[in-house]
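Okay, structure first, notes after.
Here the complex is missing a single protein chain, while all its other protein chains stay put.
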């Protein structure tokens, strides 16, 4: 089968790879759609993300959907033909974090497209059967792939305790910020304020239901009429994070989702006087059933985020499409084309 | 001023009463709309509800909206002219329950239209300023009054831990069941299944967003495709309650909102094997800001529930209108007419 | 190796069985102590517990400790020689309940001494390595075995939200009630009131730290000076359960641990007016680390509960020892003797 393999910085090659053989409990998924993520692009352009170095050829892609074509020992053959969305990380299941329901914090996690684990930019992949989630017909292939970034938004809302009537501030309107907007609305937020510096993304945020958008170059969060109770930080920008914290209501919660800030100059007196809670997210746990329900019920529109699609042979172009075009939001690769 | 006063069973009289004088911290509200509740009707027809006996003339009505016309000492005169929704119970504010944020459980609660405390079926009432909640223009007078029953639905959802993706079963589609439907959707429920025996109420539930309705005379909850995670019991019917409990998912929560069952034959082995949690609701606490946000944002439609309106002089007719007409849902009285 | 095998009602035979062979991920434990539980005695005397019928020869015992003597594929041989406490139920690890951290509710749970799964009344057993918890030297073999009932008490406290300063009422002072007393104290309860009808058990409750004991034949819970906030029901008696519920404080929590009541006449108005929460427990999840810490730190004394010990050949006597002697609390079998 064919796969797009990263050999080094900006060196992505279409190669033949052996067909995946499912181990016990696994299924083979014929991949129909793979969303490109900023981390994929970062590996492509820099060959590493922090401590994670691409030391050997690596298949990228961790937002994937497809159809089950084979099953390993212990998996019902009835699953062959099932359309699935792939949850890209499989934990060891028995460590204390896993047993406590926090499997995203499992030290033994094996995660797609994180060196040396291959990802999904291939015609077929083998995955744990319990992490290949069946999706209903009304979900498109692309939407099924994008349940992964939606999961990030859902997890942020859970960490932020977003509920009916919550005022949510979202800093950053990139792909994660935009799924966070939709997730926050689905969790019942009645005010969803979004700040960014890209007007086309702010316009899309409004289209997706944001109740107020702010161009951070022109407006200040300090001018908000009402203090938000939750900050979902999706920009990875220190200034935006601090500005967001500064306007949070008493007992507010800040969830740092965006990556890129190594050290944040946390204002401790503010944290204390308002008893703010600050946390960060690391992937997600138990989000797929919710994500499927939200998209199936029409509460979240993932197809609207897709601004480009590419064949497997054009994966390199897909990886950089988002970088150069301010209109771009989410690019997908269709490995069967 | 005029008030509709209950003197005994089915003996409601329009009388002149002295104008209310606001005590420190109070405001006077000129009442524009009062929703009729089953408890009002019960007092009217039976002169009591359990231990609460109408021993002296009583003004009914505890779902009220209006406009502030006067303020007592310690309240800013700027509030005169403000449109408000009245939260009908005022706790003592300093008992352990109040200080813990559970003011609905305050033993010293003073609550409208609960003997011997008069309610709102009058031209004007004096209420605690902090419990007269300003409402935005887009809320109608009726909707502002019906924030009270909506609060019951919101409180049920909070007690049930309804969140994005929750499957909710609502037994009983009376006024409370119907606000619970809307509240559950606003909290993010993606499946809202409603059972009742009144086809017109089930039709209204569907119109309001219920994803599945069941006529309890024809269908069995046991046939549901998926186990709900939360039961909001709004029928006050023992059979419905037990049927609902029986289909709850493991770790499910049952919230008993409906009144009328004195003893429920709780299946303890089921409770244990599935670790169900069963609780009941007593009014609400801290729901008005959420209720206002949900109606203002269009997530909840309270006007749709109003099936009849009456002048103050016709309060007796209003109190019985819902009893005889299967199409009736919520009846309101407009005391200025 | 030898095992005590139940062939039918009161028909327990010492038999030779093949040595257990560890499957991947398993370890073999040479069993040093097995606590006898009421469920073991019930199977012995009645051949069934509700729907669970002893249809084929069954090895009883699910409270076990021992030493690892062999490991299966994928388990480090370094573990050989390790003293362990056995968690007797192994879930499927991948169902929604498991992934949510509620593995005790896993529909695929395989649990010791529940037909047709054999238990620990044998010289050696094979168990999942992650469920054979290493214990420090200061824990005796018996204490290591009794971490299982302690887990029931810990789980009850978690479900009850027992914390520093909580007033806890425990109905029933059998083995589970007595571990609940100690667990509640370890969770910070400052009042632990225990009711039972067995004076020697009440005396032991006092010795273990209960702050007040009541002989239910002479005293009424209604006479308590202060309303408890949490009820840990460990008697399986309907009268005790209802009496306990009746005295709970507003917003109180009742945890039904004891088995034996099929239907409880739940007072719904009380549940609603006080917003009580009622739940039941089904085994436990994630309790062993806490149990080990509590016993190691001296906060819980399990050895004090042991009132008799027997050789494997005397398992039948062990199973009935507790039934006839009011002084008996916990009986253990030492399979190596």
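The first chain written gets the first letter, and so on, giving A, B and C; residue counts start at 1 in each chain.
Keep this in mind: a residue touches a chain if its C-beta (ideal position, glycine included) is under 8 Å from a C-beta of that chain, and two chains touch if they have at least 3 such contacts.
As the structure is a computational prediction, the values presented were derived from the model and not from experiment.
Across C:8, C:50, C:199 or C:289, the residue that sits in touch with the chain not pictured is C:289.
Contact with the chain not shown here comes from a single listed residue; of C:183, C:210 or C:254, that residue is C:183. Looking at A:9, A:220, A:279 or A:337, the residue that reaches the missing chain in the full complex is A:279.
Across the entire complex, the residue among A:134, A:199 or A:267 in touch with the chain not shown is A:267. Although one chain is not drawn, its touching partners on chain C can still be listed: residues 154, 157-158, 163-165, 183, 186-188, 190-191, 211, 289-290, 293-294, 296-297, 299.
Remark: the residues of chain B touching the chain excluded from display are 93-96, 98-103, 128, 130, 285-286, 289. By the touch definition given at the top, chain A reaches the unshown chain through residues 50, 97, 100, 102, 104-105, 107, 159, 250-251, 256, 259, 261-269, 271-282.
Methods note: only the chains that are shown with their structure count from here on.
At the far end from chain B, in terms of centres built from Cα atoms, lies C. Separating the CA-averaged centres of chain B and chain C is a span of 43 Å.
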